[in-house]
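Here you go, one structure.
Note that one protein chain of the assembly has been removed; the remaining protein chains are unaltered in position.
Chain naming follows the written order as A, B, C and D, and within any one chain the residues start at number 1.
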Amino acid sequence: MQLGRVVGTVVATRKEEELEGLRLLVVHELSTKLKETGKMVVAVDAVGAGTNEVVLYASGSSARQTRVTRDRPVDATIMAIVDQLELDGKVKFDKSADSTG
Amino acid sequence: MQLGRVVGTVVATRKEEELEGLRLLVVHELSTKLKETGKMVVAVDAVGAGTNEVVLYASGSSARQTRVTRDRPVDATIMAIVDQLELDGKVKFDKSADSTG
Amino acid sequence: MQLGRVVGTVVATRKEEELEGLRLLVVHELSTKLKETGKMVVAVDAVGAGTNEVVLYASGSSARQTRVTRDRPVDATIMAIVDQLELDGKVKFDKSADSTG
Amino acid sequence: MQLGRVVGTVVATRKEEELEGLRLLVVHELSTKLKETGKMVVAVDAVGAGTNEVVLYASGSSARQTRVTRDRPVDATIMAIVDQLELDGKVKFDKSADSTG
Partner (left out) sequence: MQLGRVVGTVVATRKEEELEGLRLLVVHELSTKLKETGKMVVAVDAVGAGTNEVVLYASGSSARQTRVTRDRPVDATIMAIVDQLELDGKVKFDKSADSTG
C-alpha cells in the first residue's frame, strides 16, 4: 500500500454500471516525509475518508478484495485512515495533532 | 484509476480474436491539473467516450471486470467520462463548461 | 495496451516447459509520436508479427487471456498489428504507407 | 521481490475490516548496494520483521499468497528477513555482522 492524501472528488454520470454507488476520490501519493511525490490516483473509498485525510490505498487486484469493491472494475481502493505514522522510533504524523476537529 | 484525455484511435485488422468488436482508444494520462503527464495507453472503451473527453481508466486485471471486457486480453479500459473534478473544494474541471456542444 | 515496434527475437533452449513453442519477440515501446520511449519488453507473439511492425501489446495477467498464452507464464503478449493510428483527427501512422511490401 | 529496510509502522483504527490484526510496516526499497532508492511501501508483515531489518517483500497479487494475507486487500507483504546477500561472489550484507544484538 501507499500513503496518500485525499485532495478531491470525481463526479461521473456516464460510467461502467459496476461503478455505481462508489465514491471516487482523488488521492495524491505521499512520501514517508508526507511530501507529495507527484503521483496521483483516483481511488474508491472503502472507509469513509474525507478531504485532507492521510490514508492508505491499495492498487491492482488487491483493490478488489473488499466488501465495497469485490468483482468491480476498481484498481485502487482507500483501505485505511492513518492515525499515526512512526519512523525510526519517532512519531512523524499524528492525526489528532494534524486536524483541527 | 487514472485521469486521461482521449486523443485518438487505433485500427488493427490482424489481432487476437478476443479483441474483435472492441474500440481501441489512445488516451493521454492527465495530472490533477489536467496537464498531460507524458504517459499514454491504448484502452478499450466501455462507456462510449469520444475524442477530447476527459475520462477515467482502470489498468491491469481490473480492466477486465466489465461486461465489455470480461475474460478478454485487455489491460486498460475506459470506465467513466468525467463530468466534474473538484480539488481542495474548488471545481477544477467541468465538462459542460469545457465542451462547446 | 501499449504501442511498440518489434525489433528482434530471443532464442532460449533452456526454459520453463510452458514456454515451449512460443515466439519471443523483443519490442521497443513507442510514444504516440511513434518515438521509442526507452522501455522494452520481451513479448510472446499471438498474431504473427514481423520485425519492424508497429504492434499493440498487453501486460500482466491480461497477457494470458489468449488461446496462445492461456495459463502460461507470460506477462507480455503482442495482441494486434497496428494498421492505422489516428490522433486529433489526423492519420499519424499508416502501415500501408510505412512498409515497402 | 524487492529488497527493503523496515523503517517504521502505521497505526490505523478506521480501516477495511479484512486488515484487522495485520501489522503494517513502512519499508524503504533498497538497491543491491543497500542504498535507499527513494521508493517506499506500506507492507503487511508475514514473518515478524523488526525495525531496521533488511527484508524481501512481494507486491501485487503475489502479496496475498500467504497464510496471513490470503484473500485480504493487501498489495505488499514482507516475505523474508534477509540473512545474507551475496553479489558477484562476495558477501555484501551479513545480518549477524550488521546487527548489534
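In this text, contacts are C-beta pairs under 8 Å (C-beta built on N, C-alpha and C of every residue); 3 or more make two chains touch, one makes a residue touch a chain.
Keep in mind the model is a prediction, meaning the values are calculated, not measured.
K.L.:
Quick check: which displayed chains does the absent chain contact?
P.N.:
The omitted chain makes contact with C, D across the full complex.
K.L.:
Per the definition of touch given earlier, which of C:Leu3, C:Leu30, C:Ala49 or C:Val74 contacts the omitted chain?
P.N.:
C:Val74
K.L.:
For the chain that got dropped from the picture, name the residues of chain D it touches.
P.N.:
Touch set of chain D with respect to the missing chain: 1-3, 31-32, 46-48, 56, 58-67, 77, 79-89, 92.
K.L.:
Quickly run down the residues of chain C that touch the omitted chain.
P.N.:
Interface with the chain not displayed, on the chain C side: 7-19, 24, 26, 28, 40-43, 51, 60-61, 63-64, 71-76.
Going forward, only the chains that are shown with their structure count from here on.
K.L.:
Turning chain B onto chain D with a C-alpha fit: angle in degrees, nearest 5?
P.N.:
Rotation angle between the two copies comes out at 145 degrees.
K.L.:
Please work out the Cα centroid separation of chain B and chain C, and write it as a whole number of Å.
P.N.:
21
K.L.:
Approximately how many whole Å separate the CA-defined centres of chain A and chain C?
P.N.:
The mean C-alpha positions of chain A and chain C differ by 34 Å.
K.L.:
Could you check chain C for residues that touch two or more other chains and list them?
P.N.:
61
K.L.:
Applying that definition of touch, give me each pair of chains that meets it.
P.N.:
A-B, A-D, B-C
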